[in-house]
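The complex appears here without one of its protein chains, the remainder shown in place.
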Amino acid sequence: MDTLQLSSILLLSAFIVYVLSSFAFIISITGKNWNKNWSKDRKSAHQSRWGTIGFALTLVGLLSQIGYIITRWLFDHYPISNMFEFITFLSLTIVISFTVIYSMYRLPALGAFVMPLTVIIFSYAYIFPSKVQTLMPALQSHWLIIHVSTAALGEGLFAVGFVAGLMLLLRKVDTSVTSKNTKWLEFTMYILLTVITFIVSIFSFTAAGYEAKFTELNPKTDEIQQVKYVLPPFIGPATGETLQVDSFLGISKPILKAPSWMEGMNAARKLNTMIWSLVTGGILYVLLRLILRKRLSQVASSWVSDLDEEVIDEISYRAIAIGYPLFVLGALIFAMIWAEQAWGRFWGWDPKEVWALITFLFYTAYLHFRLSRGWQGTKSAWMAVLGYLVVMFTLVGVNLVLSGLHAYSGV
Amino acid sequence: MRYEGAVRRSQSINKSIVNQIWNFFSSVRVGIYIILIILIVSIMGTILPQEHFLALTNPKAFYIEKYGVFGEIFYTLGFTRMYTSWWYKALLGMLLISIIIASLDRVIPLYRALKNQTVRKNKAFLMQQRIHTQWSTTADEIPYQLQKLQNAMKKRGYNVRQDAQALLAEKARFSRWGPYVNHLGLIMIITGALLMTSIPGWYLDKFMWVQEGEIKHVTGTPYYVKNERFTIDLYSEAELQKIKSENQSAVKRYQTDAILYEKVGEMPNGQPDLKQVMNHPMTVNDPLRYKKVRLYQADYKLSEWKNMCFSIINKKTGEKHGDFSVDLYNPEPSYELPNGLTVVIQDYFPYLSFNEDQEPINISSKPENPAFIFLIKGPEAPEGELSWAIIGTPLDEIHSENVYKANFKDLETVNTSGIKISMNKGMSIIWTGAAIFMIGIAMGLYWQHRRIWLCYEDGNVIMGAHTNKGWVGLRKEIMSIMKESGLHIPDDQLQLGGK
Partner (left out) sequence: MRSSRTTIRVIILLILFTAVGYTISRTLFYNDYNAINPGDLAPDFTLTTLDGLKLKLSDTKGKGVILNFWGTYCPPCVTEMPLIEEKYQKYKDQGLTVVAVNIAENKITVDRFAHRYGLTFPIVLDSKRETIDPYGIGPMPATLFIRPDGTIIPIEMQGKQTDRPIFEGQLTDKVLEDHIRKILP
């Protein structure tokens, strides 16, 4: 077994252990309701036992993932230079952040929300090719490691801030009545479902060997190129022809063509993936509603009903307050130092740079609302939730939707 | 942030315009709105690519053609060159003013308030604090209790002052200066960035193509750059095999061996007198640095035609009369060959084409389709014979009378490096500002200013505690201080969120 194989095994085991730790944390917070006859002490013993198991598993997974980083680094380079490596790294930073915050507040419920998020993000990474790639000249710098690691650590803490914000909303908002807050919470649940169905669909269809092929005009080179869909095509490319479409539920050709202004290479495929995820997410949402006969947020809120609002509020704020300086250092200052060294300017209004600035401005506004205007509770929790959306767009959305100098880390 | 009772200066009522402007910029709410406006317009700017990434001759037509009406609106509103527009800079300027005035307005009152703190606070003030409690004790007991509490507090890094039967324990007061320190850093960054392009001579950003062997002047500086050699290294077979990559053309390194010269004077013939000051193999992440000037490996062109080599042949005898090499960028007027042969360049078209009248014309400064008219003089043609030489075109027919013939023999190519030259005298302000900013936000966010007040009144000890953040932590700390001092306070008596 060579180092590369060892590193892949370590990564996969980290993934499995994170799944197990998610279950342990979920058992910890839901198990207390299993038996109504349990005394208060019994419940709390159950909670802390499974919480400890969950945290121990988290640490095992963390060590395994660090092992992956070290072995992959030894094999060739520090694994942070393409989408697969970066997204797995992002999940690592969420786990590190969680470990730090957990050791401060010892709240098993936090693990029951953070660890599943980690698992989702982690599995998203496996959509991208996991091969080691050659490092292009622009990336050959120690600043790659320093800039990305520090920024990702800040973003990991923002993720914990987001999760705690969501928990606070579930705790504070009365989910049994219809209100603006409940509607938005349901919407958030729906979005999370679309992310899950997106990842599950891609894995399922890839595993089943599904394929649809089209030709498409590449506007940059003016050449006709082949585009491969992994998911069934609702939307075909605006230009070009259908080569081959495996039948799925009777769909054997695209239902619609992408609008003509979407002329970027693969634009139609990305649109198709998005629509597919939104639709399947919607189906799953409706199914769950029918089975549970409750709002999803109502189910989730029962998990956090016994938590101290002040503590979750502080966790959300604390995570963001710790993450903010790290984010600024990594995503702005180190980025500026590296940009000055590699591109000859410290700032160039590249879309990725602008979005890092937008993230910075957003959390700056958050801190000012909180410190000077005394925002707490629901308002500030919504900002923590929205903030993570901005972070994810900066990390993934910019590379997929907007183009720019950072495009090389794309798919 | 609570401002310690002292009325914020700007809140004093004054209707004059100066004070209204001042109060406008002093407001944190206004500051946040400015931040949010910058945030929203910045998002707008990323919807379509900015002009400066596209290098267009007619940007308006481009946006209309590519994005239709939306593109036209976007262009007309100036969103395509937003980050250099006057109104974006105005927004940054307003943010700068807001930060400066809001900080000035608060830092002095805060300084005064923290400096002149009284140890003894009244009971009502303490009971108002978010964390507060009280317990009964006797006058005999109190000095003993206060001593124990003091020890426990000091152990945890508190600075404790006692005034009769009152205590004030304080920790990490410096973290209150965090916001002002980071604002100072931010002021320096924004000032540096806004000023750098505004002060003539502070900022230089140029791009130039330099051919191998060529020395070029960097306009606006006393510097000259020479490109010694440009090379591209690919990943080796072994390296690719190791990671099982099939990308045979994966580039490992772009490198220009560059020399930087400084003009130290002028030579008698008017040429600059150059002194070598720096010699550095530039690669993508490793620019040439000299004083404030940076030279970057930014682009390249491979294998451009440089020298063209011909041999003269006697058509009748087939005898070779020797070779000569013509620099396509700077040909000599004539070339002497053995056996008394001379080749004069009668005319030269670096990029030959023909106009409507079928006359030969030149259409480029780059020699990409070079054509020569040679006048070849030799023993068998003392007057000389005109002879065209065009790449890939057999011209034997029109020159059928000629004795001599110039045969194309060889082509020498040259690589060209795209070098970016930059100089930014504002950089040191920006880096210093960035360092100060980091120190400031770390001070403000990684430490908490905690204060605990205690006072004894009518048989009761009243305790109140305040922090600017991290209430759970403060509560835990107080619990452990109490426990260590032998005082037991039930959980629910130490209120959190009492206010």
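Letters A and B name the chains as they come in the text, with residue numbers starting at 1 for each one.
The rule we apply is simple: a residue touches a chain if its C-beta (ideal position, glycine included) is under 8 Å from a C-beta of that chain, and two chains touch if they have at least 3 such contacts.
Quantities reported herein were computed from a predicted structural model and do not represent experimental measurements.
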Which displayed chains the hidden chain touches across the whole complex: B
Chain not shown: contacting residue from B:198, B:276 or B:303: B:198
Hidden-chain contact residue, picked from the options B:350, B:378, B:433 or B:464: B:350
Touching the absent chain when the full complex is considered, from B:44, B:90 or B:164: B:90
Residue of B:48, B:64 or B:100 touching the missing chain in the full complex: B:100
Missing-chain contacts mapped onto chain B: 9, 14, 16, 18-19, 21-22, 84-86, 89-90, 93-94, 96-97, 100-101, 104, 191, 194-195, 197-198, 206, 216-217, 219-220, 270, 329-331, 333, 345-351, 361-365
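Convention: only the chains that are shown with their structure count from here on.
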Gap in Å, rounded to a whole number, between the CA centres of chain B and chain A: 28
Chain B residues touching chain A - in the complex, by the definition given at the top: 1, 28-29, 31-32, 35-36, 38-39, 42-43, 45-46, 49-50, 52-53, 66-68, 83, 179, 193, 205, 235, 239-240, 242-245, 247, 250-254, 283-287, 294, 296, 298, 420-422, 424, 427, 430, 434, 437-438, 441-442, 445-446, 468-473, 496-497
Touching residues on chain A, where the partner in the complex is chain B: 76, 104-105, 131-134, 136-138, 140-141, 143, 261, 310-311, 314, 317-318, 321-322, 324-325, 328-329, 333, 336, 340-347, 349-351, 354-355, 357-358, 361-362, 364-365, 367-369, 371-373, 398, 402-404
